[in-house]
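As you look at this complex, bear in mind that one protein chain is not there, while each of the others sits in place.
First chain written, first letter: the chains are A, B and C, and each begins at residue 1.
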Amino acid sequence: MDSALIPEGVKRTSFPKFFLGMAVVGAVVLWGLIAVVLIWWKGLNQTNMNDYYGFALWIWADLAVIAVGGGAFFTGLLKYIFKVDELKNIINFAVIIGVICYSSALFILAIDVGQPLRSWFIFWHANVHSMLTEVAFCLSCYFAVLVIEFIPNVLENRQLNKVSFFHHLAHNMHGVMAVFAATGAFLSFFHQGSLGGVAGVMYGRPFAFREGLLIWPWTFFLFTWSAAAFGPCFTLLVTKITEAVTGKKLVSDKTVHLLAKISGWMITTYIIAKIIDTIYWATVTVPASGFTFSHFFSNNAFYGYWILFAEIVLCGVVPGLLLIYKPTRENSNLRLLAIILGVIGVCLNRWVMVLQVMAVPVMSFDTWALYIPSWQEVATTILPVAYGIMFIALAYRYLPVFPQEKELNYPAQPVVEGE
Amino acid sequence: MKQENKKEHKFGMVIDLDKCTGCGSCMVSCMAENNVPFKEDESNKKDSITWMRVYKLTNGKDFPETEVVYMPRPCQHCSGKGGHGHSPCVSVCPATATDYGKDTGIVSQIYTRCFGCRYCMGACPYHARYFNWWDPKWPEGMENYLSPNVSPRMRGVVEKCSFCYHRYQLAREKAYLEEREEIEEMEYQTACTTACPAGAIVFGDLNNPEHEVTKIVKPDDHPDPRNPDVVGKSRNPKVFRLLERLGTNTKVYYLSEREWVRKAGDNYTEGEWETIKNHHGKTQISHG
Amino acid sequence: MFPFCFEWAWDMAHAIFFGGLWYAVGILGAGMTYVVIKSAYDTMNDSGDSHHH
Partner (left out) sequence: MKVDRRSFLGLGIGAVAGIAVSPVGIKLTDDSSILTQTTKLWPWALDHPPLDGAIVYENSVCSLCPGGCGISVRKIDDRPVKIEGLADYPINDGGACLHGMSGLQYLYDPARIKKPMIKKGDSFEEISWEDAISLVAGKLSDVRKSGSPEKLACITDKEHGSVSGLLQHLLKAFGSPNFYTMPNLESYLETVAQQIHGNGKTLSFDLENSDFVLSFGAGIIEGWGSPVACFKANATRKQRHAKLYQVEARLSNTAANANKWIPAVPGTEADLALAMCAVILNENLFNSAATANMYAGFSKFVSVVQTEYAPAKIAKITGIKEDDIIQIAREFATAKMPVAVFGKGKGDGAQSLKEMAAVHALNCLVGNVNKKGGVFVQDKAQYLEFPAVKMDGIASKGAAKARTGQYIGQMLDAVNASAEPVVEALIVYNANPCYSLHDTRRVKQAMSKIPFVVSISSFLDETAMEADIILPCHTFLERFEDVPSSGGFSKTVVGLTKPVVNPIFDTKNAGDCIIEIGKALDQAVAANFEWENYEDCLQAVTSSIWDSLSEEGYAVVSDTIPSGSPGVDVSFLAQNPATVQAQGDFNLTLIPVDNIRLLSGAIAASAFAIKTVSDTVLTKKETVVEINPLTVKGLKDKDLATLTTPMGSANVRVHLNEGIRPGVIGMVEGLGHTFDNKYVSNKGVNVNDLIGQVLEPGTGLDAAFGIKAKISRA
């Protein structure tokens, strides 16, 4: 039915089956969209956020998708700037994940603000001292970069590529991609960092506040670093899932091992920095404002030391070590465990830096504020996941995403022309 | 250097917690003055717009040693670290919708500029900022009492205490028409101050030594030797500020004879209060 | 965002922030303009070559 659109030389599932799958995921998207309409029409009272919890599930989701979407910029940086050529086998997919993550992030911001029609004020009336301004600018620009990086892949669709202009455009864009990638890396460095800065500069919130370098709190660097470290984990995880769903090997082990190794070293170095930061914060920053370390992890029903342990040790140190040690890295089960832990770890970090910050009482007579999201929040947070699945399914079906797909799956077969 | 003729003010207040009775007049005066909306259920205090909120603090002791104090909390109008105007909220607003008035020390909020990202609320440790989660709606006819001097807010934006800035504007206009350079202390008073039946709130210009608030607070303009971020610490040993140690440099001071109340204003590690309370109010000595 | 917005100030913060921003936007814009023009040129050359194809 849609065979004319399917890349040459590969097999895809039957259209009815594909359509059915899309319909199921589409239903989830629809559920999310209903929630979106409710939120836009009736306002943010549809959420369970409140004046204590002005930043909640969405902002966590926003930070989390940007963190895991960091695989795109870091892989791009390695591929185009540091010329790690092996990564060409996964760069398309990394970019697609990036596009999904960043479009989701922008979408979440669009529902999260109280007056979406005024969102452009953040650009027009920009306050350059605000970390959020930096986030907004870099995020939108970097999203543009991702789209630019994704366009050639789209144009390589069998039918589109027949259009001469598109063919040339795709070719020429590849030619200057290094420039775009460099710009993207620059932008990404700043917005990942400024997302960390968002929490770190809040000197009224001792749980979030960090000292730092010039105008940038340490969280600025930790966020960039952690995105670069854990982003590839997510790229590998999604690749693994896609491989499982399609039943095909899509990226060679060599590429996977390389990316896993890079990620492992990034995670390990990051987590060392994070541990140093935590110790310094706990022993110097926190007591200076009259708090004790235990204040942030006790007297409430949810936040305990477990979350600190889970974030730093279980989902930081453990995946880092698993990925830098060759035997465990090259063991597919342990590698999978490591990348799952890694993805959880970075998401936990973003959770802590958003939700726990809001929950901790600061005034001595204040109380912990715990919060349970409404279904509208949950639906709109799941929406990007469903949307991402649809996006990947469409891209995989119609675009030549994985350059190694043919050689890894149909090595003996001659190229068959499908008419 | 500023060559303007305009004198720099630093408006602030001191609230005598021993006089405060928790009667709530300040809260209602504020709501009525500033067109604050209300809704059917206001019992969830985390979703209830009260620019002036009165907290109830207890000393935590068992019956019958229990003591209670009420603490009115308007926006603290932080001057930020070192008093340079980078209050926790102003510095984070991405759209310049909240600003620090260099000539007044007042942290303003531009409702039509705010697009509701709520970063400022996250940054404020005093919960002084409120989001319009709901459409403000008045029962039929009740819009008639709304004041034109304060813009009613729309859903989806953040609002907060403005130290009744419109009253400052009106006072200035009046002074201008009467060809006076300066306004008198009593010409500009916030709605909570004038409403307080106990006279617990004293408002004025902390830069003007003649003003009552300055006489009570005796602010020390030198940085606190223990924490260079802190300026304007009171020299009155009975006066304290909320979360002073964070360096927010609020311009709302509190006064109490009771030690436990003063201690409740900030956080202290084990045993630290004993050293700090003795140090409190003696900072001018270290500056000779 | 622009010097005519009233928040704008000719200070270091604005110079660094918007300097970096407009620089990045400039590169992206210039790069894309170059690529589009070059592709259009290539296309025209293509179609010139293969006009009777």
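The definition used in the following text is that contacts are C-beta pairs under 8 Å (C-beta built on N, C-alpha and C of every residue); 3 or more make two chains touch, one makes a residue touch a chain.
A quick note: this is a predicted structure, and the numbers were derived from the prediction, not measured.
**Student:** Give the residue, chosen from B:112, B:169 or B:275, that touches the chain omitted from the document.
**Tutor:** Considering the complete complex, B:112 is the one touching the chain left out.
**Student:** Determine and list the chain B residues touching the chain excluded from the picture.
**Tutor:** Touching the missing chain: residues 16, 18-19, 21-25, 27-29, 31-33, 35, 38-45, 48, 50, 54, 56, 58, 61-64, 66-70, 112, 132, 135-136, 138-149, 151-152, 154-156, 170, 191, 194-200, 257.
Here is the rule we use: only the chains that are shown with their structure count from here on.
**Student:** Can you give the whole-Å distance between the Cα centres of chain A and chain B?
**Tutor:** About 40 Å, centre to centre.
**Student:** Find every residue in chain B that makes contact with two or more other chains and list them.
**Tutor:** Residues 96 of chain B touch two or more partner chains.
**Student:** Which chain A residues sit where two or more other chains touch them?
**Tutor:** In chain A, the residues touching two or more other chains are 124-127, 129, 133.
**Student:** What residues of chain A sit close enough to touch chain C in their complex?
**Tutor:** Contact set of chain A toward chain C: 123-129, 133-134, 137, 141, 144-145, 148, 164-165, 168-169, 171-173, 175-176, 179-180, 183, 186-187, 190.
**Student:** Which residues of chain C touch chain A once you look at their complex with the stated criterion?
**Tutor:** 1, 5, 7, 13-14, 17-18, 20-21, 24-25, 27-28, 31-32, 34-36, 38-40, 42-43, 46-47
**Student:** Can you name the residues of chain A that touch chain B in the complex?
**Tutor:** 43-45, 49-55, 112-116, 118-119, 121-122, 124-127, 129-133, 135-136, 198, 201-206, 287-292, 295, 357-358, 362-366, 369
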